[in-house]
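All protein chains but one are shown at their positions in the complex.
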Amino acid sequence: MGIEISRLRRQFGQFAALDDVSLSIADGEFVAVLGPSGSGKTSLLRILAGLDQPDAGSVHRDGEDLLTLDARRRGVGLVFQHYALFPHMTVAQNVAFGLQVRPWRLRPRASAIKASVDELLRRVELESFAARYPAQLSGGQRQRVALARALAIQPRLLLLDEPFGALDAQVRVNLRRWLREFHRSLGITTLFVTHDQDEALEMADRVVVMNRGRIEQIGTPEQIYRHPATPFASRFIARGQPLPGNVEGATLRVLGQVWRLDGFAMDNVHAVAVHVRPEDIVPALRQGEGLCARLLSLRHVAGSVRAGLQVDGVEEPLEAEWSERDWGRHGAAVGDSIDIHFQALTIFGTDREGRVHARSECHPPHAASPVAVGPWRRLSAE
Amino acid sequence: MMSAVAATVSIGGRPSWSTRVARTSLVFAALMVLVWLLVLPLIAIFAEAFRQGAAFFWAAIRQPDSIAAVRLTLTVAAIAVPLNLVFGLAAAWVMTHFAFRGKALLGALIDLPFSVSPVVAGMMLILVYGKYGWLGAWLEAHGMQVIFALPGLVLATVFVTLPFVARELIPLMQSQGSEQEEAALTLGAGGWQIFFRVTLPRVRWALLYGVLLCNARAMGEFGAVYVVSGHLRGLTNTLPLQVDQLYDENFSAAFAVASLLALLTVLTLGIKRLLEWRHGGELRRQY
Partner (left out) sequence: MTRHVLPGFRLSAGYTLAVLGSCVLLPLAALLWTACELGPAGWWAQVGTRRVLASLRLSFGAALLAATIDVLLGLLVAWVLVRYRFAFRRVCDALVDLPFALPTAVAGIALTALYAPNGWLGSRLAPLGIDVAYTRLGVLLAMVFVGLPFVVRTLQPVLESMESDLEEAAYTLGASPLQRFFRVVLPPLLPTLLTGYALALARAIGEYGSVVFISGNRLFRTEIAPYLIVQKIDSQYDYRGAAALGAVMLAASLMLLVAMAWLQRWTRRWAVLR
């Protein structure tokens, strides 16, 4: 059954931190809530933990109303962004805290508490640090103590607030993998909040994309990356870059090129947004084909090449990403003019409030073939 | 003198001869101010106390009125200081963990006793609890005497020392935030458990510091207590009031009793210094 979140609303004065948020989480699932700061993701977390109450909406766990339980009895483990470890307690005391504060009838015996603390510290690989104080630990170790402390109360839901936000880049990558494995071995329902796209896509079973208090899209990392549902999701996750374009009947006109458009209804549509992903901008093999672009910059990042391109008719420079190997064959230098093709475009039709009413992805005619390296023929030339 | 002065600030490498002279004279001037304004009066107290010899000193301290004054001072402090300790904790808890209407006003009210003259404070208490005060008739009908009795002394002392603990705790708890308390809450801790196991251990030194200052002021308060006590010798005379009465009758005896209070002050300042040295980061050293 899992967690059923339904139509949550939370208002701070004029600012809507949560605006009609609904979400269901299956037992044992690992869900990421992804959004920029101020998107309402932390509000959602605090409401689930019982540290805040929504203005409207409900949260049920296996049919039981969670909102009527106060934070103390909710059995929700929360790992704070800055861990909130008790500085005056050792690692072991921190982890034991949740067991020691139980009413005496439910409190395990001292030996049992010690046993479960030892077991938890072993699991987070900190057995030898039991007697240390939080101030004597590194950031990654503190994070694992906070995790062990939250797990000690055997929560039925684990919440992580920006779990890697306060860590170095290298530690962050290692801990991500570790946490993913850790979740797999525990199987505990977990919700974590992050503003880092890579983190969410790499770790979660499902990603919830939030913006301005609203859920923009829910789906697997692959679904969201491949088929972003809104312009925001496209920009934020698939790094979609806006292109000027307009729809005429069943065709889309972009930078003088005409694309065929299927299943795109213009009812209620106020504005049209056309996005292209960096990896969908590819260099043409022969000169004189495709669009002319000036190469502004080239950056080589871990096996791929990121190019800044100035294309006539597009205000902001476009970013393209190619594999180092493909680029090697082309070999243009900064300042050169090259010809490019768009391999795929995503188009959104939105109403006045920014809600998406129509959405379509278009590909060049023969892009469906598995090895599509171009050159593409235009449907009609300018 | 020159050798004792070493500057921490050395702009542009070695200080020139003229800067060294300027620094030395600044330090000398400051020392003069401190000696003239602070050290001399302190020495004067002990010198006057022992002017007529140790035997006289002991006799002055051990006379029944003085002993009664010591006892009353300790009693008043023993009631007023715990009241203020709890007040400080409660006020800090309210001010730092909750958002509510009128919070700024509450903060201003907590600070208010610092800027009200102690004499005015005592007078205000008489206007409420005195014989002709608002509650005077009611208190009399119920056989309670506040003014010219122990409760009045306690009220006056509480008023004057009210902000000490709260002002020490509020900035510290504000800087620590509510996150740890929230963490304890999600781990299943109740209110008292959070308070005693999470909050209190983190503010204990600041609390001790506030209580120390509060106690020193409580035992030494003069103006507010003077107004409400009626200074009945052996009954409602605290130590400072006893000093005042003896001053007109027996100069040296007054200083003998005063030296007890001065000793308390020196002791307080010593412990205060120790706390600042060991736990300086947690303490707010302003008034």
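Which chain is which? They are A and B, in the order written, and residues in each are numbered from 1.
Convention: contacts are C-beta pairs under 8 Å (C-beta built on N, C-alpha and C of every residue); 3 or more make two chains touch, one makes a residue touch a chain.
Owing to the predicted nature of the structure, the values given are computational and were not obtained by experimental measurement.
> In the whole complex, not just what's shown, which of B:Val119, B:Ala137, B:Leu200 or B:Leu232 touches the removed chain?
Here the residue in touch with the unshown chain is B:Val119.
> Extract the touching residues of chain A with respect to the undisplayed chain.
Touch with the absent chain occurs at residues 50-53, 71.
> Would you write out the residues of chain B that touch the absent chain, in ascending order?
On the side of chain B, residues 4-9, 11-12, 19, 22-23, 26-27, 29-31, 33-34, 37-42, 44-45, 48, 83, 86-87, 89-91, 93-94, 97-101, 106, 108-128, 130, 132-134, 155, 158-159, 162, 178, 181-182, 185, 190-191, 194-195, 213, 216-217, 219-223, 226-227, 239-241, 243-244, 247, 254-255, 258, 261-262, 265, 268-270, 272-273, 285-287 touch the unshown chain.
Basically, only the chains that are shown with their structure count from here on.
> Once bound in the complex, which stretches of chain A touch chain B?
49-51, 71-74, 76-78, 80, 82, 84-88, 97-98, 101-102, 149-150, 152-153
> Can you tell me which positions in chain B touch chain A when the two form their complex?
179-180, 182-190, 193, 197-198, 201-202
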